[in-house]
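Please read the structure below before turning to the comments.
Right, chain A next:
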Amino acid sequence: MALAVETNSQEFQGLFTLYMVIGLVVAALVLGTIVYAVIRYRRRDGMTPREARGMKPLEAAWVLLVGAVVVVLIVSTFRTEDRVDAVSADPAQTVRVLAFQWGWRFTYPGAGITSTGSSQRPPTLVVPAGEPVRFELSSRDVIHSFWIPELRFKRDAFPNRVTTFDMVFDPGVTTTARCAEFCGLDHDQMDFQVISMEPADFKRWLQSHERSAARSRGGA
Partner candidate 1 sequence: MRRGALMFGAWGLWVGAWATTLAIWGAALVPLLAFGGAAAAAAIAAGYLVVTAPPADPPRTLTESSAAPPVVAAGVVLAANGLAFGLWLVLIGAEVLAFGVGLAIAEQRRVRAR
Partner candidate 2 sequence: MTTIAPPMPRAGPVEWLLATDHKRTAARMATAAFAFFIASGALALLMRSELAQPGLQIVSTDTYNQLFTMHGSGMIYLVVTPLALAVGLYFVPLQIGAADVVAPRLTAFGFWLYLGGGLTMYSGFLTSTGAGKAGWTAFYPLSGEQASPGPGMDMWIIGVALAVAGMTLVAATILLTLLRQRAPGMDLTRLSPFSWSMFFTTTMTVTSFPVLVVAMGLLLADRNLGPVFDTPGGPATYQNLFWFYGHPVVYVMFFPFLGVVADIVATFSRRRLFGYPLLIISLFAFTGLSMSVWAHHMFATGQVNNQYFSLTSTALAIPAGVEYFDVIATMIGGAILLRTPMLFALGFLALFLIGGLTGIVVGSPPIDYHVHDSYFVVAHFHYTLFGGSLMGAFAAAYYWFPKVTGAMLREWLGKVQFGLLFVGVNLTFFPMFLLGYDGMPRRVADYSPSAGFTGDNRLATIGAFVIALGIAVFIANLVVSLRSRRPAGDDPWEGQTLEWATSSPPPRLNFNGLPPIRSYAPLLDERERAREER
C-alpha cells in the first residue's frame, strides 16, 4: 500500500540516521585525534615540547565546520518537526485518550466506542494506517506519557488540559505501548496494545464495535 504521507516512524528514521552518521563521524575524528596525540607525543627521553605553533587557521576551520553542522542539524530538525507536529484539517479518525493511575481509556467519539484498560487487562488501541489520526490526550490525575515505541513517538498527558496531535501509523502494526512519565506506584504496569489496519478494515472494525456497543450500552 503506497502511503500518501510519511508515518511517524519514517520521519524519525530519516532524522535519526542523519544525526547518527554525523555523530559517529565526529566521534571517530575526535577520538582518533586523541589516540594519535597520545601515541605520537608520548614523553620519551630528551623530548622537549614544541612552542605553541600556528594552529589558529585550523581552529577557525573547525569552528566553521561545527557551525555548519549545527546549521544542517537545526534545519533538518525544524523541517521534520514541522511535519511531525502538523495537525491535519481532516483527520481520518479522532481518538480521545485519557491516562490515569494506572491505565488508559480510549474513546472513539462519534462511534460511541470506549475501551478502558487496567494493568491486568491492557486495552487495545485500534487505528487506521497511512492517514492522520487525531489524538486528544488528557490525564485524570498526574502527568503520564503516551508512548508508542514502534512509532517512535510520545506525548505527555496533563491533567485539566487536552493535548492535541496527529499521528500517521505504518500498516500492519501490532505492538506494545506504554506510559513513559513516572506516575507513581504502578507506572510500570500501564501497557497498552496498538493495532493498525488498512482503512477499509478499520471502517469495518468501527462499524462492528459500534453495533456491539449500542447493544450493551453501559461500558465505562
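If you want to know what made the cut, all candidates are chains of the complex that A comes from, given by their letters.
As a convention for this text, contacts are C-beta pairs under 8 Å (C-beta built on N, C-alpha and C of every residue); 3 or more make two chains touch, one makes a residue touch a chain; residues count from 1.
In this text the structure is predicted, and so the values were computed from the model without any measurement.
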| item | value |
| --- | --- |
| Result, touching chain for chain A in the complex among 1 or 2 | 2 |
| Interface residues, chain A side, partner candidate 2 - complex | 11-12, 15-16, 19-20, 23, 26-27, 30-31, 33-34, 37-38, 40-44, 47-50, 52-53, 55-56, 59, 62-63, 66-67, 69-70, 73-74, 77-78, 80-81, 84-85, 101, 141-143, 145, 147, 149-150, 152-156, 158-161, 163, 165, 176, 178-188, 191 |
